[in-house]
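The complex appears here without one of its protein chains, the remainder shown in place.
Moving on, here comes chain A:
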Amino acid sequence: MPGDHRRIRGPEESQPPQLYAADEDEAPAARDPTRLRPVYARAGLLSQAKGSAYLEAGGTKVLCAVSGPRQAEGSERGSGPAGAGGEAPAALRGRLLCDFRRAPFAGRRRRAPPGGGEERELALALQEALEPAVRLGRYPRAQLEVSALLLEDGGSALAAALTAAALALADAGVEMYDLVVGCGLSRTPEPAPTWLLDPTRLEEEHAAAGLTVALMPVLNQVAGLLGSGEGGPTESWAEAVRLGLEGCQRLYPVLQQCLVRAARRRGAAAPS
């Protein structure tokens, strides 16, 4: 892989030894398709960020930080029809800038930090899923920066990043309509294709199709949807979306408790 030749003296191209290993036919073990891995969530752990959250689900570890609202660069002065609820006109609405980064050691192969297309795509997916939930009209001419860092990819990375980002935004005190909860799914290949909720990395690698759904649980609105692969007919995808939405609803109480605990911790620390 092209490396930084000034700092690292090494061969031009380097590969991990697993590529030359004999085929390890490690098929993922059969399991209950609707099981969710136990989740550990903690909000308010970074001192330098306005809001932050860490989420761990199985082997997936995501850290998310929110900063802002800061003055937006290149904010144009415009006036247009005001939105409902006394919010700023469309030209003055706040912006949400999302950044998704993978640590170089997150996956099986080392990936140098400018990850290229995939990270931009996931950052765009994050932004499209978080925008319906954040009241951007209350932050005119300002921008909120959300940056998600994937420390280890153990399956359903985008879903974990979405959930962590929503927790971080809530921890930062940003006005939101509702939390956003993300859930990943993957479809086992033929024969007998079934949709599995919250796949591990091994299940994702062997999958024929993958899907991530983001739900706003109280409003029951789908905030984000991204899926691709050989998923079969529309009925199969509809069933997957339903399964994902159910998974999101089951995850919601854990996140509520996490935010309550973080608020209590902040409250206990403040008076001193």
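In the analysis below, a contact is a pair of C-beta atoms (placed from the backbone, for glycine too) under 8 Å apart; a residue touches a chain by one contact, two chains touch by 3 or more; residues count from 1.
We take it that contacts and distances are computed from a predicted model.
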The complex's invisible chain, by UniProt name, from "Exosome component 7", "Palmitoyltransferase", "Proteasome subunit beta" or "Tax1-binding protein 3": "Exosome component 7"
Residue among A:P104, A:G173 or A:G229 that touches the chain left out of view: A:G229
Residue in contact with the excluded chain [from A:M176, A:V241 or A:A263]: A:V241
Chain A residues that touch the omitted chain in the full complex: 15, 19, 81, 117-118, 120-121, 124, 128-129, 131-133, 208-209, 211, 216, 219-234, 237-238, 241-242, 245
